[in-house]
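Every protein chain but one is kept in place in this view of the complex.
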Amino acid sequence: MIDKRVGSLADAVAGIEDGATVLVGGFGASGVPVELVHALLDQGTTDLTVVTNNAGSGETDVAALLRERRVRKIVCSYPRSAGSVWFEERWRAGEVELELVPQGTLSERMRAAAAGLGGFFTPTGADTRLAEGKEVRVIDGRRHVFEEPLPGDVALVRAARADRWGNLVYRTAARNFGPTMAAAAALTVVQVDEFVELGELDPEAIVTPGIFVDRVVRVGTA
Amino acid sequence: MIDKRVGSLADAVAGIEDGATVLVGGFGASGVPVELVHALLDQGTTDLTVVTNNAGSGETDVAALLRERRVRKIVCSYPRSAGSVWFEERWRAGEVELELVPQGTLSERMRAAAAGLGGFFTPTGADTRLAEGKEVRVIDGRRHVFEEPLPGDVALVRAARADRWGNLVYRTAARNFGPTMAAAAALTVVQVDEFVELGELDPEAIVTPGIFVDRVVRVGTA
Amino acid sequence: MSGPLAVRDVAGRIARDIPDGAYVNLGIGLPTLVADCVGEDKEVVYHSENGILGMGPAPAPGEEDPELINAGKQPVTLLPGGAFFHHTDAFLMMRGGHVDVTVLGAFQVSETGDLANWATDDATHPPAVGGAMDLAVGAKRVLVLTTHTTRSGEPKLLPRCTYPLTAAGVVDRVYTDLAVLDVTDSGFLVREMVAGLTREDLQGRTAAQLAFADDVAVLEPGQRE
Partner (left out) sequence: MSGPLAVRDVAGRIARDIPDGAYVNLGIGLPTLVADCVGEDKEVVYHSENGILGMGPAPAPGEEDPELINAGKQPVTLLPGGAFFHHTDAFLMMRGGHVDVTVLGAFQVSETGDLANWATDDATHPPAVGGAMDLAVGAKRVLVLTTHTTRSGEPKLLPRCTYPLTAAGVVDRVYTDLAVLDVTDSGFLVREMVAGLTREDLQGRTAAQLAFADDVAVLEPGQRE
């Protein structure tokens, strides 16, 4: 009997260890697993490497992790926004390491990890500062950079609905990094707005099949 | 005004040139764009490189192309089945070249082309005969083979429904190679069972967005 | 009529070059103005890096969906025929040459088509690149919308960029408040100039050497088509 549903946010993040690499879904404020990140915060987990597109904003989710000094390193594409105050403060003080990765490369590196690949060559970033120290190869007349897979120990993802097998569907553009991160981590934890019965999700329209998902928790919506 | 619908199978394959690399969807008899392949046959196009999982069976589709000597080379993973008589005959006579590719690598190489990547390292096939002549690299203690992108000049795909923008949904396991091939070719031609109005397909459930599709043609179902 | 165009007018000029049926990605900020200027006689499909094709205009006030945003994190809508997909597929489209046209802002553009639009020498703020590099290397046609010079009058069209590159050799055409310039194998070629500006004036505000087309046209203030 497969039942990936857990009863509480605390159960959802239980066992995530200090030093873990955590993939955190979301783009801006869309699709961010806010409650899961706060549960991780409440649990006291620290020394994290956080992989996420932005570096948090305001006082919630990744920004709160930064504020509370739980983050050793951020891997992201766009850590600068109107409200990214805590990232900027920690970064300026040299308290958090930043690995800046072009957004498509960030996503593709996670997919490579999900797919069991050893890395890939991409034209993105060739001839730029972000290729420094990386292998460059001319393929078909064009310069390419070698990029390594980027796996997570944990992925925290937000989706709309899940069944007990962990099959997921998302809502509009909140999908963003979710499907890739869910597939790229050893432990994938998902918060959803709603549980549905097995068989209720259209098999043609399931976006993340349950094979990628370990735990799902329902979070009350306002 | 975007309208990718064409009125006939002949229009659907018009302009496909001799010598083209053609990606042909399908796995066994599931999801094969039979009518499009026959239209290509009727048009007389020849000297083709055909990329497809199997090498045709019986007297239809890819088997018919082989019988009529339109195929210079087949790139596939599994050209041997109960009915693959024409492939075997042409292959034994040295009349068709075979590039045998592990199935996941075949699909991933097409995806790399679709994604604008320069190639990737995969553990699949390392230490085997199919890695001969290929670059091998030890990554994370494991031997990997370098595989190149595999783009098509043309993709022939079968889907269930399309709208005038070329958005596609498939039916059950007939999806197989369709989405990847549709994205990997310069000209993507799709046969569907049904046209629907723009907006009728659920935006959460569109499998192949129209950006990958150039022509769609409706084929009457029995 | 003469003098520099307002940015909305430049956006209007770019809109004229967006073909009917094109798949278009507009960069964050000013490039999004282009969508407002594309005439209703054209059907253009807008792509967003966060997994949207068929983006429509901003929603009416009170109708915003906080999850349905564009790359600039502004609320948008979805048109009939639109689709959602995940980030990796969104960037597959961008990197893989599936987007017909992108319009990007720029700090600098070189005469060989190098683009610098993500970082300056400002070390007091953390660097941020987003999806600019993927778009720049991947879109079939890269259009740049920029002022011809910086606010302080420094040229932005240069023999070589001095700011960190976004991508090398990718820009096809530059639209400034003063001119429309193609990037050719032999450098910048002026196609259009605003009325009342001499070639010498334009060259004076450009660090790269300019060539001029045989039939330089007047760069007209943009209009909604």
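The first chain written gets the first letter, and so on, giving A, B and C; residue counts start at 1 in each chain.
Keep in mind that, in the parts below, contacts are C-beta pairs under 8 Å (C-beta built on N, C-alpha and C of every residue); 3 or more make two chains touch, one makes a residue touch a chain.
It should be emphasised that the depicted structure is a prediction, and the values quoted were computed from it without experimental measurement.
Enquirer: Can you list the shown chains that the absent chain is in touch with?
Expert: A, B
Enquirer: Using the document's definition of touch, tell me which of A:117, A:159 or A:190 contacts the absent chain.
Expert: A:117
Enquirer: Considering the whole complex, which of B:21, B:107 or B:167 touches the chain not shown?
Expert: B:107
Enquirer: In the whole complex, what residues of subunit A lie against the chain that is missing from view?
Expert: Residues touching the hidden chain, for subunit A, are 1-2, 111, 113-117, 163-165, 167, 183, 198-199, 201, 203-204, 206, 209-212.
Enquirer: Against the chain that's been left off, what residues of subunit B make contact? List them.
Expert: Touch set of subunit B with respect to the missing chain: 27-31, 53, 55, 77-81, 84, 87-88, 91-92, 98, 100-105, 107-108, 110-111, 122-130, 143, 170-180, 207.
Here is the rule we use: only the chains that are shown with their structure count from here on.
Enquirer: Which chains does subunit B share as contact partners with subunit C?
Expert: For subunit B paired with subunit C, the chains in contact with each are A, in label order.
Enquirer: What is the chain whose Cα centroid lies farthest from the Cα centroid of subunit C?
Expert: Computed centres place B farthest from subunit C.
Enquirer: Provide the C-alpha centroid distance between subunit B and subunit C, rounded to the nearest whole angstrom.
Expert: About 35 Å separates the centre of subunit B from that of subunit C.
Enquirer: Do you know which subunit C residues sit against two or more other chains?
Expert: Those would be 78, 84-85, 91, 95, 137-138.
Enquirer: Could you list which residues of subunit B touch at least two other chains?
Expert: Within subunit B, residues 115-117, 203-204 contact more than one other chain.
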